[in-house]
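One chain of protein is taken out of this complex; the other chains stay put.
Moving on to chain A:
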Amino acid sequence: MATAPGGLPTASDGLSEHGHDPDATGHFGRYGGRFMPEALIAAVDEVAAEYDKARHDPEFLAELDRLQRDYAGRPSPVTDARRLSEHAGGARILLKREDLNHTGSHKINNVLGQALLTQRMGKTRVIAETGAGQHGVATATAAALLGLDCMVYMGEVDTERQALNVARMRLLGAEVVPVTTGSRTLKDALNEAYRDWVATVGHTHYVLGTAAGPHPFPMMVRDFHRVIGLEARAQVLERYDRLPDAVVACVGGGSNAIGIFHPFLDDSAVRLVGCEAAGDGVDTGRHAASIGGGTPGALHGALTYLLQDEDGQTIESHSISAGLDYPGVGPEHSFLHDIGRAEYVPVTDTEAMDAFRLLCRTEGIIPAIESAHAVAGAVRLGRELGPDATILVNLSGRGDKDVDTAARWFDVVDAEALPTDPPAQDQPEATGEREL
């Protein structure tokens, strides 16, 4: 096993046994499982068996650590956001900088692991679904690196609002397929990826992009992202000689959140706060808050909280953030919610965009709009907890892809505010009225 600079834990440590695995067929309490066509059961069984071998294989673990260090740039730093703190009740806000990874988000952690697994299985082609395009870009990147064919399914609506990432994927040699069925967003991209996989499973691995879907994906994707929390926990302990009071992350499918939460599960004093995309507001019905505004059901392979109507039909989600615009959530989050170990709070489009601008202006960091939801949640929590608090935020991605969306937002909604510095301690009027 490689040693990271500073003696930090490495990606392979994320795959070691930790006592929080689901049962043998992937159930976290009542959630998870495999609600899948029989035709794909053999494929997910194969992935589960191969992952189980890989996580105990020193060669695989060494190669994962090597790529994470020399290619993706791990470990990612933790930044003390001192100017942002002034807007967050004086609380210390620490940013885990997954935005600095190669390809610009946490997604590379999972993709490197699954691409190596694809090679182990002797498969030559990968497919992926993508919403914001970050997972698609990461998959296209890993496919180029390892010489795999790559096809990415992306809702037509998302190909328009994330055009930059479409171009990036094509530059990397991937074929991008705009999906025109249903709501033409992430959920429909997932449907198309499953339809592809059932016909091509002999030579194709489906690189699922979040900690959701059928077993073993929620467990395996989580493990590939556990390095985020393992590093951050060690970095905070080493620098401040204490654990954070809270860990905050955005939750769509929830892979960056489960990655940073997980190593803190047994630290019962540490609050785990997931920020769901509340769109126009959970009470408007136009949102993507599956836990805050949904009910348990089966979609895309797992039993979990969903946005669904009284007939069990999926309700279309709404969020300014393409990466959070999904009507379901990873099953382990549903479990952590029900047992009360993690709390899930809504963050509206307006709150997220206010936080987006605030982070740009105070720290010189343009976040992904997804991650801006977490920043908004942390600012709110800081005001609640006050200056003695330490809050760790997963800054899961950078905002280059969102510059166009942000420019439109501020022109249309807040044009006058754009040129001025946001006033310290004066955000509540501009942000939403919800309390954490």
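Heads up, the rule we're going with is that a residue touches a chain if its C-beta (ideal position, glycine included) is under 8 Å from a C-beta of that chain, and two chains touch if they have at least 3 such contacts; residues count from 1.
The criterion applied here is as follows: contacts and distances are computed from a predicted model.
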Chain excluded from display, named as in UniProt, from "Carboxymuconolactone decarboxylase family protein", "Tryptophan synthase alpha chain", "Aldehyde oxidase" or "Metal ABC transporter ATP-binding protein": "Tryptophan synthase alpha chain"
Sole residue of A:E17, A:E38, A:E59 or A:D241 that reaches the chain not shown, by the stated touch rule: A:E38
Touching residue (missing chain; options A:P77, A:G285 or A:G312): A:G312
Touch criterion as defined above, residue of A:T10, A:T118, A:N191 or A:S255 at the omitted chain: A:N191
Touch residues of chain A, complete complex, unshown partner: 25, 33-43, 181-182, 187, 191, 194-195, 198-199, 201-202, 297-300, 306, 308, 310-314
